[in-house]
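A single protein chain has been omitted from the complex, and every remaining protein chain is retained in its original position.
Up next, chain A:
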């Protein structure tokens, strides 16, 4: 990508430049493909021409809507730009900051990590050889990779498998180097371990473990326990059982709902995702997330954090991309997890409603921000159905490498190509959608979390009246659009008639 393509705001007026030995100059700031230029546009004042390649580091600060960028140059010079307008300042800053990330093809043959895709994003300064070494130190070869880059704060979410420290506290310099490369000098990051401290400690006996403070002094580790495997599966079985029995009296229903623990899991997952989003957006700190394998709770957290932080992931295409990236490519074992659902009596092995819990969490956020998503509840239900049984190849297999071996791309159809047909999309589009560029913070209080009736009560009670009400809502919105269009046409028509009249009057 050319640098010029990164320039979002090429020109800002009323920028004040402070530099050593010169009085402050007010002028216009321009960004070109190679230079940052500040000119007062007066004949006798010197202009500033700064090569982008001379920029070593930048800092930004805000006082009200006035932003300040401090540019530290490779020749040790430090200059300061006061830029009116928060957005302009952020745009300028993001344009002149240089990329610290690169694509790596180290896993091209799926040799380094069988559950990773062939292409991953890693810090610019880390070479493939280092990645190979780090892979041996992380569970399943899942070395830390970029999951999400937050434009606003320039912080990142990374994910990985657990470090294989074992009982004797093995360390890996390359691993430390890799994740430290994502931090800027002096800043700290957070490691979110999706297991309780206890579970993480126990994992050491099996060769796993967690990052020791001594070896990762720039990182603060937080344990946010999220349940896994059979516990989740049992929770699902209990919940479905409770929902299916219409004879329960109120006490029994409430106690069954409670005993299923489903909403507790929802709350745990959402809380962890909010914590990550908070680190990124409020704390301006980067985050590394892992549990044991890094293929389940890790993905729930990274993907939900993106729903909270990133407006694009709340659009239909953006959400599809999120699932493709954070679930399919990231190696969530759909085949194993979704082999059986709530009714199967045979002994469960790998089944767990990890993806359904994720969808439920998205639904909870959707309920709280009903206008911020381009898709509606039906879209989530459709994805749930296809994850468990589908005529498309999208959710088959447990990883990219399996899907490659199965030649799914040649032999099956993609769910996305079917769903993205305009005729199909209309059913999944949220009529209330209005792009919301803000971070959306959901409430995770138990009073705010609801049972997802569209999934769990779907076959137990008629939703006729609710569906009709939804249709009526759509009608009102459609009618509104129609009326707006008609008013505009009539206005134009009237304006034309008026001009005609005027023309006739003033020959």
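Definition applied: contacts are C-beta pairs under 8 Å (C-beta built on N, C-alpha and C of every residue); 3 or more make two chains touch, one makes a residue touch a chain; residues count from 1.
What we mean here is this: contacts and distances are computed from a predicted model.
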**Report entry** Listed names "Serine/threonine-protein phosphatase 2A 55 kDa regulatory subunit B", "Transmembrane channel-like protein", "General transcription and DNA repair factor IIH helicase subunit XPD" or "Myotubularin related protein 6", with the criterion being the UniProt name of the chain not displayed
**Finding:** "Myotubularin related protein 6"
Query raised in the report: Out of A:24, A:111, A:254 or A:344, which touches the unshown chain?
Result: A:254
Query - Among A:282, A:317, A:349 or A:405, residue touching the chain not depicted - result: A:282
Query raised in the report: Of the residues listed, A:27, A:161, A:318 or A:442, which one is in contact with the missing chain?
Result: A:442
Query - Sites on chain A contacted by the missing partner chain, in the whole complex - result: 197, 220-224, 243, 246, 248-255, 257-258, 261, 263-264, 266-267, 271, 274-275, 278, 282-283, 367-372, 432, 434, 436, 438-451, 457, 460-462, 465-466, 468-469, 472-473, 476-477, 479-480, 483-484, 486-487, 490-491, 493-495, 497-498, 500-502, 504-505
